[in-house]
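Removed: one protein chain of the complex. Kept in place: all other protein chains.
Moving on, here comes chain A:
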Amino acid sequence: MSTHSSAEGASADRNRQPNPGERIADWADGRLGIYSLAKSNLRKIFPDHWSFMLGEICLYTFVIIILTGVYLTLFFTPSMNEVVYHGTYTPLNNIRMSEAYKTTLDISFDVRAGLLMRQVHHWAAIVFVAAMFVHMMRVLFTGAFRKPREVNWLFGFLLLFLGQFDGFMGYSLPDDLLSGTGIRFLEGAVLSVPIVGSYLTMFAYGGQFPGTVIIPRLFTVHILLIPGIMAGLVVAHLILVFYHKHTQFAGPGRTEKNVIGMPLMPVYMAKAGGFFFVVFGALALISAIAQVNPIWAYGPYRSDQVTTDAQPDWYMGFSEGLIRIMPGWEIHFLGHTLELGVFIPLVVFILVLVAIAVYPFVESWVTADKREHHLLDRPRNAPVRTALATAWLALYLILLLGGGNDLVATHFQLSINAITWIVRIGFFVLPVIVFVATKRICLGLQRRDRDKVLHGRETGVIKRLPHGEFIEVHERLPQERIYELTAHDQLQPLELPPAEDRTGIPRKVPFSEKLRAKLSSVYFGEHSQVPKPTAEELEESTSQHH
């Protein structure tokens, strides 16, 4: 009674009896301050665009992976102790295998819904990495990584990087013949590291390959260390999304200074919350009908055996491509071996990923643009960025193709040597071709936008003039469309200060400044953008059209 009256005294406006929900909320507010938190967030505005749901897929698959992963740990034993199998899957009876492999068989054949959970876990991991990749491309192509979001870009990149490795470790845990081969590949790759390679492998495997500790060690890293870091990064990523607010495409009423959309409660709670169930449901259906990683078909790991068509999960495919197309270079000197055929792919693998991670900082240095950006670029309006990103994608995809060179060869009846050579050449040539082609396409699209603004939309109505000429009637675009097509700003190339200062003494311009000016003209020079129509041009074209 006394607490009740004091609560009433604390807030004069709460003169009526609070209902139970309000009482719980009051209790929580008094301890957690939830009202201040909810004040700005309950009706937080989210803009609507289909590409914004890509990030949601990442978040939801991450949650699904954790849910199903925890379930799997209840039945999985991460041990390399050897046992002889006697169980439900009779083809493997009397065969020696590790406990890790045996318990994975048990999950698949004896635990009801165990196979379903395994398959949802694996499919979710495949979709998780794919969704992160596509989400990242969305951010890259629309320039959403610009100030103030560079740090969040790095968080996202780390999530992709860690997600790939955790996926690799995850499918290595069952200790089947396919994944064991992957662990062996890892040993060979680490061995190639100059000077310390053999030490690193001995420490990682607790002795010579395969040893008896690598599965338990990978298990700890896979279920605890990396997911822990990733969970932290996911939270940080989301906090920053909330803090920065969403980006949006330019449109009527949508400017750098606002966000237009619908409120978190109720619309986005229902939409985003519902989408979680859609993603989960879709993964459950896929797992009901599409088999993934049938470890019983591969058999248990034996260090003297191998399966054919040895393929990693898709996201490791590009590193696989690197390792497959690399010529077998080896340098021998002073009784040592530099195993470049393996070490170079290892380094390039890191570099390909780092290139994408640092891109925002490179662009921000080149543009010297210190403003905040909340409006997204249409990819065509940033031709050099779009061309660079597409070239990177081309590199990634040709390596992915190289990673499956054996499958391409067998499915299309082609020579594996020829495919490997095509990938080797393509690695250097394709990104350049794609860069040039993409930039031209972007400029063409910019020209089309310009034409549309200046000359209007083709109506399809043909008119015949008195002197017999036929013309097509063009219609001025609606003002909203004109705004959308002209809202982007066009930067001008940076200019170096005059070669001499006011007193006539030659100015010393650092090399970095010269390089920046050069790159800036590559980005924004006359060959890299089509000038937006000016008011005068529009006026002119409307007054004396045709």
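Just so it is clear, a contact is a pair of C-beta atoms (placed from the backbone, for glycine too) under 8 Å apart; a residue touches a chain by one contact, two chains touch by 3 or more; residues count from 1.
Here is the rule we use: contacts and distances are computed from a predicted model.
**Q** According to its UniProt entry, is the unseen chain "Sulfonate transport system permease protein", "Extradiol ring-cleavage dioxygenase", "Protein-methionine-sulfoxide reductase heme-binding subunit MsrQ" or "Cytochrome bc1 complex Rieske iron-sulfur subunit"?
**A** Its UniProt record gives the name "Cytochrome bc1 complex Rieske iron-sulfur subunit".
**Q** Of A:L54, A:L92, A:A144 or A:A204, which one is in contact with the hidden chain?
**A** Reading the full complex, the residue touching the unseen chain is A:A204.
**Q** Looking at A:H49, A:R138, A:R184 or A:K518, which makes contact with the chain not pictured?
**A** Of these options, the touching residue for the absent chain is A:R184.
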